[in-house]
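Shown here: the complex without one of its protein chains, the others still in place.
Then we have chain A:
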Amino acid sequence: MATLHTRSAARAMMAPSVLLLLAWMIVPLAMTIYFSFLRYNLLMPGMEEWAGFSNYRYFLTDPAFFQALFNTLAIVVGVLLITVIGGIALAILLDQPMFGQGIVRILVIAPFLIMPTVAALVWKNMFMNPVNGLFAHLAKAVGLQPYDFLNNAPLMSIIVIVAWQWLPFATLILLTALQSLDEEQKEAAQMDGAGAWSRFIYLTLPHLSRAITVVILIQTIFLLSVFAEILVTTNGGPGTQSTNLTFLVYAQALLQFDVGGASAGGIIAVILANIVAFFLMRMIGKTLEA
């Protein structure tokens, strides 16, 4: 695209797709912003009227909002911790030569291919159920009282379920990064007197830093909007103990029929996601340069 002519031709050809994508984004965003300033309840159709910032005021002063904000961050941080640490450990294990390596690797990737609702239901009914679940059986086998995970530790349970789903992704990315570590570097470190732990700290971890950054960035985007796992397991409860922002917006719109309030919540969620993204890029985005 060197000459002026080819450049303007390229622009003309790109224009339709750019316009389409722009409309695709702008129209819903504009409508959401518009609705967020309306008193718009599905139980009272045709009664919409201008509400100013009252929707935002109600949403931000809702006690559930702070709980949801905390839960959202807890899910993101908790899942990231489990998947990054667990992912590194699994990747190192899978990198070792062993019998049946190919099959084991496929098995490890499997959870990522299961859709979130199914995964959550499997966990809810087959593992965490206090009567029929595997954990309950295990507890009874050693003479303990079965623990009702989803009622007594709902947020923790959700974090575990989501982490289980994302662990393969982290493992896969980190494993490929691990395989590109130069063999001679490892041998050089060995000759230099570095033990296994020192080699991990001084060689493997710095080598993985870029892959870890990618894992954190991509997962954060998806983890901010966890929804299906909450809907099919705890329904945000008990109370609002496992409600995150996405679920709160859903509850506002489709359980309380308050489209205006939900729209305001959606806009707040967008703003919060941008704040998180901003800090994330400042903290770890540097590793992606160079």
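Keep this in mind: a contact is a pair of C-beta atoms (placed from the backbone, for glycine too) under 8 Å apart; a residue touches a chain by one contact, two chains touch by 3 or more; residues count from 1.
The rule is simple: contacts and distances are computed from a predicted model.
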| item | value |
| --- | --- |
| Protein that the absent chain corresponds to, by UniProt name, given "Stage III sporulation protein AD", "GMC family oxidoreductase", "Methylmalonyl-CoA mutase, N-terminal domain" or "ABC transporter ATP-binding protein" | "ABC transporter ATP-binding protein" |
| Residue of A:Thr176, A:Gln190, A:Gln256 or A:Asn274 touching the missing chain in the full complex | A:Gln190 |
| Contact residue for the chain not shown (choose from A:Asn132, A:Ser198, A:Gln256 or A:Asn274) | A:Ser198 |
| Touching residues (missing chain, whole complex) on chain A | 182, 184-185, 187-194, 198, 202-203, 206-207, 209 |
